[in-house]
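In this view, the complex is presented without one of its protein chains, the others remaining in place.
Labels run A, B, C, D and E following the written order; every chain starts at residue 1.
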Amino acid sequence: MPYVNIKITPEGATAEKKAELISGVTQLLARTLGKNPETTHVVIDVVETESWGLGGLPVDEYRRAKSGGG
Amino acid sequence: MPYVNIKITPEGATAEKKAELISGVTQLLARTLGKNPETTHVVIDVVETESWGLGGLPVDEYRRAKSGGG
Amino acid sequence: MPYVNIKITPEGATAEKKAELISGVTQLLARTLGKNPETTHVVIDVVETESWGLGGLPVDEYRRAKSGGG
Amino acid sequence: MPYVNIKITPEGATAEKKAELISGVTQLLARTLGKNPETTHVVIDVVETESWGLGGLPVDEYRRAKSGGG
Amino acid sequence: MPYVNIKITPEGATAEKKAELISGVTQLLARTLGKNPETTHVVIDVVETESWGLGGLPVDEYRRAKSGGG
Partner (left out) sequence: MPYVNIKITPEGATAEKKAELISGVTQLLARTLGKNPETTHVVIDVVETESWGLGGLPVDEYRRAKSGGG
């Protein structure tokens, strides 16, 4: 009966990669807890970087600040 | 005070159908638990089929596998 | 393929009422969009009133303020 | 370790406003509970008005009904 | 930057099993999309069976109906 929601930023999130995530997390739940893949739902949300914050900044700015300058 | 989130795949999810879902679930909460429609929020997320997995597969592939072959 | 999450405060949220919500919302999705009940998941979260805010106040205080005095 | 999800309708939800929300809510969690901004994630979902219901109606209709007629 | 939410029913959901899910899904995101484990958050919600519906029934009833009688 599991339901899994994965939120990621868009880089590299192709249909192929999404299929790998769906397959991988479904297998993980089957292997770890014996969950039935037929009732395991996975929903992937791709979130634009301007809508994701970390360290108090949108992630694009956060990454620039971290790789930061000088 | 209810908050309801409905996630569906895109087929047939027109503005009219969404309005029916909003109306129906709000009435259900009022009828079942006496919840006030004025504080009942409903958010509908339409999720692309490549981002929804079931049975370890994206739903398009899952449907093809089920209706499957031969 | 729908997934529905219903968040409510605890008053009256018995197992019987939850079963009514599960049945009602599953039927609504079948009737409105032809969704298959076998792949319709409903998760109900009961949220303590101290953890739910409305009008900038926890809901208990909000209700007192609304019914308010004088 | 906080995770915050903010759902809003689209009016005025520019990148600048989103950055203000990210900054503001991260500071609020640091000030109130001593949460570390480096592990505070904020995800903002912009939800189309046809997909948000209040009072049993999509919000556009709800607003028209409230400002209502005559 | 990923955020993962896993909802499961309580059977077998021990601290050890939760740690396996956390480790497994974090590795999956690193391997598949190169996501940094240091910013990968996983939240596991254990949902009572009376609060989870499938096929229009609470899951306990659903399982009884499926294993069904003679």
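Following the convention adopted for this analysis, a contact is a pair of C-beta atoms (placed from the backbone, for glycine too) under 8 Å apart; a residue touches a chain by one contact, two chains touch by 3 or more.
Predicted, not measured: the structure shown is a model, and the values here were computed from it.
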* To do: Determine which of the presented chains are touched by the chain that is not presented, and list them.
  => B, C, D, E
* Considering the entire assembly, which residues of subunit E contact the chain that has been omitted? -> 15, 18-19, 21-23, 25-27, 37-38, 40-46
* To do: Over the whole complex, note the residues of subunit C touching the chain we left out.
  => 7, 47, 50-58, 61
* **Where the unshown chain meets subunit D, residue by residue** => 1-9, 11-13, 17, 20-21, 24-25, 28-29, 32-35, 39, 52, 54, 59
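FYI, only the chains that are shown with their structure count from here on.
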* Structure fact -> Max Cα-centre separation from subunit E goes to chain D
* Could you see whether C-E or D-E has the larger number of C-beta contact pairs? => C-E
* **Between subunit B and subunit A, distance of the C-alpha-averaged centres to the nearest whole Å** => 21
* Shared-contact residues (touching 2 or more other chains) in subunit B -> 7, 21, 25, 52, 54
* To do: Using the contact definition from the top, classify how the chains connect: line, ring, star, complete or other.
  => other
* Structure fact -> The chain pairs that touch are A-B, A-C, A-D, A-E, B-C, B-D, C-E, D-E
